[in-house]
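Of the protein chains in this complex, one is absent; all others appear in place.
The block that comes next holds chain A.
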Amino acid sequence: MVSSRTLRAILVYAGIALLVLLACYYGSRPRGIHLTSADLLVQDTLGYPPPSRTQDWRALPGQWQQVTLPHAPRPRMVPGAGDAGLLPTQTSWYHFTLGPEQAAPTGAYIYVPRWKTDGELAIYIDGRLFYQTHANLQWNGSNRPLWIPLEEAAESTPPRDILIRMRHVRGIGGALSTLWIGDYRQLGAAYYMRAFFQAELPYISSALFLATGVFAFLIWLRSRRETLYLLYAVMTVATFLRVMHAYMGADRLPVSDAWFGWITVNSVGWTVLITHLFLTALHHHHVRVLTWIITLMCVGFGAITLPLFEGTTDATIISPLMYITMVAVGSVTFALHILWSRRAGTLEGAGLAICGLLSFILGARDMLLQNNIINIESLFVSFYAQISLIIVFCQIMLSRYLKAMKAVGEANVVLVRSLAEREAELTASHQKLREVERREVLFQERQRLMQDMHDGLGSSLVSTLRMVEHGHIDEADIAQLLKGCIDDLKLTIDSMEPVETDLLLLLGTLRFRLQPRLESTGIRLRWDVRDVPPLGWLDQRHSLHILRILQEAFTNVIKHAGASEIVVTTGVRDGQVCVGIADNGQGFDVAATGAGRGLGNQARRAEVIGGRVELLSGPQGTRFTLLLPVEGAARPQSAAD
């Protein structure tokens, strides 16, 4: 629906245009000597012999009669038969006598708003040939006003009589508007305004639209599916050809009359066909029969008027018949398209069809003008209907183009938005994953500590409690047991801090915790560690296992070995990092008592972290070794890191 704002804008623009046109019209009214009547002498002739150089009007045989200008006899539809193979022609002589009150000013022009002849025109001034058309006989630029500068020599006197010789096909053509004589100030505006609106504006606009047609054609070349662009391009060509009527012919044409007529008359049918296809592509209601009828009409007329062979009919001659047929077919077509477009909801399609109909109505009016039924001094307006038709075409193409551009823009916006959404989703899921991971780590940490409390501190405290309850224990033993518990606790706490792959730091921590206990037992500790490769897999979970394994080894030595020295070593053996705890106490039978001394527990923990333990015992003492992989090849229970 058209909004009231749009309507108001349209009204304002239309008003401005109307005002400009009115200003043009009133500002360009001609002044000067206006010749509105003439003496006419008509002679029947054959062919087109050239005019003589001088001509005394009094010497012409025949009866002169006075006529009022514009003079426009009604033409016949079809020319009459000729004699001796020569075209039957007619010479119309218009004679003007200028009285002393009609003396032309210096620098005067003869201005003829319109003249029509399927032939030629010559003008004699004071009996001397002064001007002569040099154009084709049929298409001779009769739509262009004549603007003839009068002689401006030193001896020049104002012309006293003017004789116009017009030779044309007998019964067809031959009409003359009123004449004006005046200087540039009096007539210049009138001439230029008429030349502009009658010939130049249609030419300029059709040429401009031809350029847009080239643009549309290039678009179509790149995307062949968009046939609308191709149709538009072809339409601009057809319109350009059709509008040539308006301005071509002031000079000789590069093609024969026959070809020019064939092109310009047939182009009406072509525009009907193109508009039909275009509208069909718009509303997608394809009636093949109609397409066939229009195509048949175009091809039929084109074929029978094709001026390739002798004896074909001249399109110019039968143009009234062709126009009537084409307008009839076109009107029905456009009327149907108005209906279909409205059904399909394509208002612009309906607008285009209405414009097509309008061009026919205006074309009918121009036919009346062409046939001298209405004042021949008025303008041919169907060209403007052609132009407005193509403006609607252009508007449709433009709106489609803009829609496509907008769609691209919107697609980009949607793309950006969906990208952002996807990114946000990813971030969210990543966060969720990390949250899950964090919870998993926390859970495992809790599990580990629970397990440790249960196996270590918890059970130690419970067994101490039992012993105290049964009175089987003295204070020193209780203190010893509690110290063990506190050591356990300290190591647990130590295991919560990161060690950053540093095994020696872990061993140092263990020593720091066990040192007081060792000192109290009097066992000497030799710290014989050397640097080992960093253990990339070493984290808090593994640290506690290592601490417990080694703590147990120390405890075993303190409790059972009766040793005086413990040596702690580190090194690399067979690609594995090994930690050795050796004592000089009495050995024991590994096979018999190994399990009882918590070796099973140590082996289990070592396995969990991908390592293993070794125990060698003899009379010289016992050597416990923990072997750990450098690379975390064997991942313990938690694969996540």
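Keep in mind that, in the parts below, contacts are C-beta pairs under 8 Å (C-beta built on N, C-alpha and C of every residue); 3 or more make two chains touch, one makes a residue touch a chain; residues count from 1.
Rule of thumb we're sticking to: contacts and distances are computed from a predicted model.
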Among "DNA-binding NarL/FixJ family response regulator", "LVIVD repeat-containing protein", "Branched-chain amino acid ABC transporter permease" or "Electron transfer flavoprotein subunit beta", the omitted chain is listed in UniProt as "DNA-binding NarL/FixJ family response regulator"
Thinking of the whole complex, not just what is shown, which of A:Arg400, A:Arg511, A:His560 or A:Arg612 touches the missing chain?
A:Arg511
For the chain not shown, which residue from A:Val12, A:Leu347 or A:Ile486 touches it across the whole complex?
A:Ile486
Going by the contact rule already stated, which one of A:Glu151, A:Asp251 or A:Glu497 would touch the omitted chain in the full complex?
A:Glu497
What is the set of chain A residues that contact the non-displayed chain in the whole complex?
483, 486, 489-490, 493-494, 497, 502, 504-505, 507-512, 515-516, 520, 527, 529, 531
